[in-house]
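Only one structure is covered here, and it is reproduced in the block below.
With one protein chain held back, the other chains of the complex are shown just where they sit.
Chains here go by letter, A, B, C, D and E, matching the order in which they are written, and residues are numbered from 1 within each.
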């Protein structure tokens, strides 16, 4: 059986025009790999939104990265003060990966 | 270091025309926030499907919400009887969030 | 309260032209159900990519499946030798599901 | 005979056949979803406008009222007839039979558009008001189908009863068809002139492109169909023949011109694969979507495009 | 009066109204996002080319320079005027008022395109160089709005200051408008001829289709608006009236022809809902996007399309 190790999966829901914020923050703490997953619509305290609006200002995207615990902690610390002002939705969970040295 | 608390991440794969079912069920148990993520194709016991069909009747979408354990349990209970008849695929997992009082 | 059991959630980021690799591997170990989630862009050691390129050769997709621990282990074992050559990004995590016998 | 040959060698039909062949050969040819949706909105806006402009010239005639009444009646009644065969010969349970039957009472916009193109090429173009008839026929069948599926049963209330009626009456295709029909009516021929270069001139070409996609989708549906049986396939061919004949005869009896009578036949013969499947998925989640989509999209749609359209044209000419 | 009636019965406006009605009735009619974006790129390329070809024939005139200067000035200054009313009467805080004010200094491409169509139908089509003025007016307001929002405050440096200026100056619509303007200028009437069948002939029809979508989007925005107050709605109507009047008068004073003066009025009256919202979301993440999108897209855009355009045309004719 292949050996696996535990890493962190960080998921951040962010407005498309602000996607640079988590990307830069991740780069600053040494996380170079990430993927952006499209989101189609949603609802929250500020009402509903959906992607087919003319202006892309409210479109959202899911920033997804796998990182070591240290880097994940550093990223959460870096973004914590911006969660409210930039209305980011950030979650962290444990995942098993095969090639742990990559992250 | 920023403090994080554990919340539930609920993921429900649902047919687009039936997306209202988890949305209403979530609202009923007090979960107002959710996001819908597009899904492109898939395969299961009923065969293959993919999104580029003329009729949207079989298109699927991923309903995603972060909620407290209580609300998550209530949502699972509310949807359990419909899992088969509405062919929902529901999973629940633990995630860490920063502003726990939001969920 | 509805009873839930633990299953594995396997997420594999894969190039679209290579999506058949995890699909076939999953079928070989007895996993018939999966979903493909679109991914829009990303960055890694090989630089940036985004989906709106003319050639679809670099587009990526997220292969997502829920499976029992046994089948999940078998799938990870089957794919482990291809992670590097096919540049797959594979993660495994625990999720709770309601109808455990389905997976 | 002439119309059969000229139908089968027109680019419109040839593109449809190309799509089917490509899908049967499992080619990866595919039209992006957004493009297919955009083209179908274009086709609906264009025929709505054209119909409205035509009625603005001809005025509201008694034929219009008669055709509308006939269309409504067909849409309401056809599901009952279909239901009997689906539960009997087809061996479906009540819920699935009700869901399928609604599709056959309702209509397919693209089948109508293709028929109009081909009839116009044969100098028997249907009257402008047939677009309104098309829009009217979309929804009554949904009500019949639901009543059949749920008859005698306590409603499994999803809390979306009102939502469903709303969805059904204001679904995208009805709104766009009727909306552009009224815009055509208000704008008239002079108002239409500046937009004709988009909505009239390239119409046939767009239809080719769209039918290429329909061919791909229909054939893939057929190839991947898991739920289809020989009996259901038979019904998927029998329904359009019977319904189309009834529609054409009825149209001729109420005094419609040859083209409009044949078009009423085509509408009766056609089965919905957009509005009704979505409504059924919402209202009858227990019904198997693979079943009704395979029948309407995989069997009946290609049958109508290739055989049904020339058939009802010939019938209307023979009895008209 | 004539222009009001002919505006309201032209298919272009009727499709916009159809879209609004469909959204108010909560129909699920929707144009796929990719199609809407594609159409808006088409509209920008087409008017850019047309403007460039026109200027290649007329040459660079003093009116061009004057109109450009007037446009730049309006775009810079309007936010200051709007800011005062937004913080005072509108009761917004500094950041939100700054963000909203930038939208009103900038411009809406589709409002300009619709006005051009309607003015041309009234034989008062604006001069070709007005496309360049349109492009020039997009960005100065962003600078004014940001200065207002941040005045006296230590910059919350996101580390994207340079990124923002870059984004603003090279945003898609400015690049495409100016790019195709220069292509039109280089190609001239003979170079334009082979591509006119795409960029000229079906233009009005495409605009119909696009306005259908804009109607849907604007009305949905209005229906779902949570942040809107009566006072802000009032400002959303007052701003275009005042700014449009100023623009039209200024245009007439500097000697523009009637159509161009009215077009300058329309530009001043219009509010951005593409370039500016994205820039504000980046630069002022604390500001509420629901607020500025509801005002510019939900209130001001429909007001301009239905009332503003004929209003400024009539004004320009009266004083011109």
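The criterion applied here is as follows: a contact is a pair of C-beta atoms (placed from the backbone, for glycine too) under 8 Å apart; a residue touches a chain by one contact, two chains touch by 3 or more.
Since the model is a prediction, treat every value here as computed from it, not as a measurement.
Counted over the whole complex, the shown chains touched by the missing one are C, D, E.
Residue in contact with the omitted chain (choice from E:4, E:21, E:41 or E:249): E:41. Of the candidate positions D:67, D:206 or D:266, contact with the hidden chain is made by D:206. The chain that is not drawn here is touched, among residues E:21, E:147 or E:172, by E:172.
Within chain E, the residues in touch with the undisplayed chain are 32-35, 37-38, 41-42, 45, 49, 166-167, 170-172, 175-176, 179-180, 183, 186-187, 191-192, 194-199, 201-202. Contact between chain C and the unshown chain involves residues 15, 17-18, 20-21, 24, 46-48, 51-58, 82, 85-87. Interface residues of chain D with the unshown chain, by the touch rule above, are 9-12, 14-15, 18, 21-22, 25-35, 121, 201-202, 204-206, 208-209, 212.
Heads up, the rule we're going with is that only the chains that are shown with their structure count from here on.
In a homomeric contact, the two copies may use the same or different surfaces; for chain A and chain B, under half of the interface residue numbers are shared, pointing to different surfaces.
In this assembly, the chain whose C-alpha centre lies farthest from chain C is E. With rounding to the nearest 5, the Cα superposition of chain B on chain C corresponds to a rotation angle of 120 degrees.
Chain centres were defined as the mean of their Cα atoms; on that basis the chain farthest from chain D turns out to be A.
A straight line joining the Cα centres of chain A and chain C is 19 Å long.
If you average the Cα atoms of chain C and of chain E, the two centres end up 45 Å apart. Each chain gets a centre from the mean of its Cα atoms; for chain C and chain D, those two points are 39 Å apart.
For chain E, the set of residues that touch two or more other chains comprises 30-33.
Across the assembly, chain B contributes 37-38, 93-94 as residues in contact with two or more other chains.
Annotation, chain-chain contacts: A-B, A-C, A-E, B-C, B-D, D-E (touch as defined at the top).
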